[in-house]
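Sending over a structure as structure tokens; questions will come in a sec.
Heads up, one of the protein chains got dropped from this complex, but the rest are sitting where they should.
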Amino acid sequence: MQFSSTRALDQLDVSIPNGVTGLVGANGAGKTTLISLALGLLKPTNGSISVLGLDPTSDGPELRAMIGYGPERNVFPDDLRAYDFVRHLAEVKGLPRDEARSRASDSLYLVGLGEERFRALGTMSTGQRQRVKLAQAIAADPRLIVLDEPTDGLDPVQRDEMLNIIVQVHRDFGIDVMLSSHVLEEVERVCDHVVALAEGRLVAQGSMAELAGASGGIELELVELPDRPTSIDDVAASMSAAGVGVRRSGTTLSVVGLPDDDLFDLAARSVAEAGARIRTLGQHRRTLDDIFSGPIEQAQP
Amino acid sequence: MSGRGDAQIVERGFQRYEGRRSGVPGAIRSVSWESIKATLGLGRPARTKIFPVIAVVIAYLPAVVFVGVAVLIPGDILQPEEVADYPGYYGFIILAIVLFAALVAPEVLVSDRRNGMLAMYLSTPLDRRTYLAAKAVAVITTLGLVTLGPPLLLLIGYTVEGAGPDGIDGWLWTLVRIVLSGMAISAALAAVSMAASSLTDRRAFAAIGIVLLVLASPILAAALVEGADLSPSLRLIDISTMPFELVFRIFDQPGNFPELSTWSVLASNIVWTLGGVVVVWWRYSKLVIAR
Amino acid sequence: MSELPPPTATLPPPLPGQGGPPAPPAVLSGMIAVNAVSKFFGSVVAVSDVSFAVNDGVTALLGPNGAGKSTLFRMMCGLTPPSRGSVEVLGFDPRNDRDVRGRVSLVPQQDALLDHLSAASFLEFAARTHGVANPEQTAMQALATVDLADVGPKPVGQFSKGMRQRVKVAAALVNDPEVLILDEPLTGLDPVQRRHMIALFHRLGDEGRCVLVSSHVLDEVAKLGSRVLVIAQGRLVASGDYRDLRELMDDRAHRIRIGTSDPRRLATVLVDRGLVSGLSLDAHNVLVDTLDVDSLGRQLAAISIEIGVRLTEVSPLDDDLESVFRYLVEGR
Partner (left out) sequence: MTDVRPTSTVRSRHVAAGAAIGLTYRVVLRQLTSRGRIIGLSLLALIAPLSGWALGSANASLDDAVRLVASVGLGLVLPIVSLVFGGAALGDLREDKTLVYLWLRPMDRWPIVVGAALAAATLTAPITIISIVAAAVLTGAGHGIVAGALFATVIGLIAYVCVFTLFGVWLKRFIVWGLAYILIWEGFIAQAGAGVARVALRKYTRSILVDRTGVNLKLADFSLTTAVVVPLVVAVAALAIAAWRLSNQDID
């Protein structure tokens, strides 16, 4: 996909299965371009694209009637009531008047804005407006909803509620979801599938289990104890004495070199002997952050 | 007492919609209707109804008066033509039409760009072309309220009073002429006001631009034709007089500028209308929509 | 239970209604001193009777949307006066004292920049309006600090959201401020940009500046440093190191997930030893609630060896900053 001067997407071939897919990537990596292509708002310079079995370049209108879209920008008509906003856009997507009217109320109830649905958008908080955006996306019974950073500007409590609603939309109503986000922990928690872009190129694609899972070795975080100042050093010493690789950063030890089960037993024995206090113990897991900081950081100018 | 076992919990939450979707035509219809409601302030706080009400009152008052006079005064002391013929009527209500034109297009076009609705609309079956078509329908229809309504009221009034045009074909022919004139004026003013509304992001500037354009062009035309007595055809550049001149020609009356040929008047109207459309399309095709 | 380090974190004294007339609060002082400040917009109480002091280093100001964070920041820069109480920055009133405005910098929340200027000229303008000696060089330096050195000549209006955010931070560095207030500086940044920005804040804090940051991305804020101020519905709800805050909430049990080869056996022993106040089991894990997280942490390994079960996971589920935030803000 070629813009006048910048190559926004470069020989991208990606297939997005059903379920909740996370689209991650640096600013300017091509996420919004990919979303615009999927909605038929942009035409690819070369290559082909098919969404829900339709070609966005030729049957864009029919496709956009079946896709719910939540834009990134948080700008709304202030004096329009939330209910009218959702009902109107449902009508524009082809639903008859009374169907749009009842579905608008249903969707606003589902996102937890049942009582506030007749309030003007201008009087609503950022959190409530993000939920109106989601209600608008699901009101016209789409087969796919595309959400551009749906939790942007939400505080942690609001973010949890929004993520739970998104999961519910897929699990209970069978609507597939594609969401872009900068908070990788969110994507790890909610998405079954991830597409990672950098500089318009595909950097990683796969199910969440493949991308972020156990990657060998264990991590043991201890707590400094005033009455046993050397407890952490003792644990580290006794473990390395057993011939395993121990890397320490602060109060956390990363241990490799044996199958995980043996490492766990070794860890338990060392901690018991030193009388140390465990704060966390677990397999060393690769996170999206590692994927992100790996190739994507090199690609970063 | 055992229950009859027919209890059930109705899962009312979220049903699939398998019915027919009305596609792009339906989308255009609902966007137009929403815009018309917005300009007339329907379903919105009272203060947004002030200007539309004023404009409508100004437009219909003279018609009501004329019909009233024609009905109340027995016999035919006043010939309907003397009271007000259809083309002449517009002279009374040009202020209402201009006020409405300066109000409708900025409300219908500018606010969508500022409040994010344009980005939302473009994620529906609409694209820029069909979106602008919907908005054009809304502007022309709303303007029709003040360009088509009053003369129709006149026609009905006279017909009821028996002073209407004679014979069915005469009546029908007059009706056709009224509709043609109303549409011609609405189309020209709609195109020009939408063009002004696509050039600026501030509704106030767009409204001022339209009012100044409509007030300034007759001054300019008069200055060129009378002041410097250049060729009278320069009057054709006057956007606020030409549509109404065309109405005279539709009712095959000489109008205020008989020296101008009907074709040139028609051509001027078409140029203004198409010019407006071109400006709107040029601006909207270049517009980068921040999603 | 061993003697915990004296809690440096404080929860505000119970509301006056509950326990006798409180002693008049001492007038706090520090690089930023907020004393009994309230702010009303018409009938809306944005901030009510908040007092705290902030000194050098990085402090995070947390709170749900609409809790009054931005209002507090604007009062600290003098952009709006407090309805009651006083705000002092470096000992001066920011709203009326001209010279202190040269020693304070704000990165506002809204995305407002002089779009027609290039990044370099915007920063040069920011430096000149601070009376900085060599504005061009300072501007270049600030651009480099936020990794925008190569896009200096481009107009800011064409920048992406992340780049605009970095220009705003650069503009707040040109006057070498002693107090730096950043209202949600991480929004719109991708993880890599966020990491660079946090490292920058750390460096600024270590240089002895008072850096006050508000953000919703709590796991990033936790990396910033542990000193937090939590505001909810206009009131100061907590201040201090967030880990100590969690310890102070002794009325709320710690929830820990323990992965083990034989959950049922481990569970029964933990209950016998009185280490847990509640638990639930599933195929591989025991989910325990404990009021004595210190003892459980110390004895868990020994117990697992004693009864011959393998310990494969110990994950505290609610002592990260996000949980502390939720407990403090819930119900308030």
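We call the chains A, B and C, going by the order they appear; numbering starts again at 1 in every chain.
The criterion applied here is as follows: a contact is a pair of C-beta atoms (placed from the backbone, for glycine too) under 8 Å apart; a residue touches a chain by one contact, two chains touch by 3 or more.
Remember, predicted model here, so these are calculated numbers, not experimental data.
The hidden chain, counted over the whole complex, makes contact with B, C. Which of C:Arg128, C:His284 or C:Arg326 touches the hidden chain is settled by the complete complex: it is C:Arg128.
Among the residues B:Leu42, B:Leu95, B:Ile219 or B:Leu287, only B:Ile219 touches the chain that is left out of the figure.
One of C:Leu113, C:Ala170 or C:Leu328 touches the chain omitted from the figure, and that residue is C:Leu113.
For chain C, the list of residues touching the undisplayed chain reads 55-56, 74, 77-80, 90, 96, 98-104, 106, 108, 110, 112-114, 116-117, 125-126, 128-131, 171, 175-176, 178, 206-209. Counting the whole complex, the residues of chain B in touch with the unshown chain are 199-200, 202, 204-205, 208-209, 212, 216, 219-220, 222-223, 226-229.
Keep this in mind: only the chains that are shown with their structure count from here on.
Centroids of chain B and chain C (each the mean of its C-alpha atoms) stand 56 Å apart. Chain A meets chain C in the complex at residues 25-29, 125-127, 152-159, 182-185, 223, 225-227, 260-261, 264-265, 267-269, 271-272, 275-283, 289, 292-293, 296-297, 300-301. Only residues 2-3, 5, 63-66, 150, 160-163, 187-195, 216-219, 259, 294, 297-298, 300-302, 304-305, 310-316, 322, 325-326, 329-330 of chain C touch chain A when the two sit together in their complex. Against chain B, the residues of chain A that register as touching in their complex are 32, 35-36, 39, 41, 60-62, 64-65, 67, 69, 71-73, 75-79, 84, 88-89, 91-96, 99, 103, 106, 110, 136, 138, 140-141, 148, 172-173.
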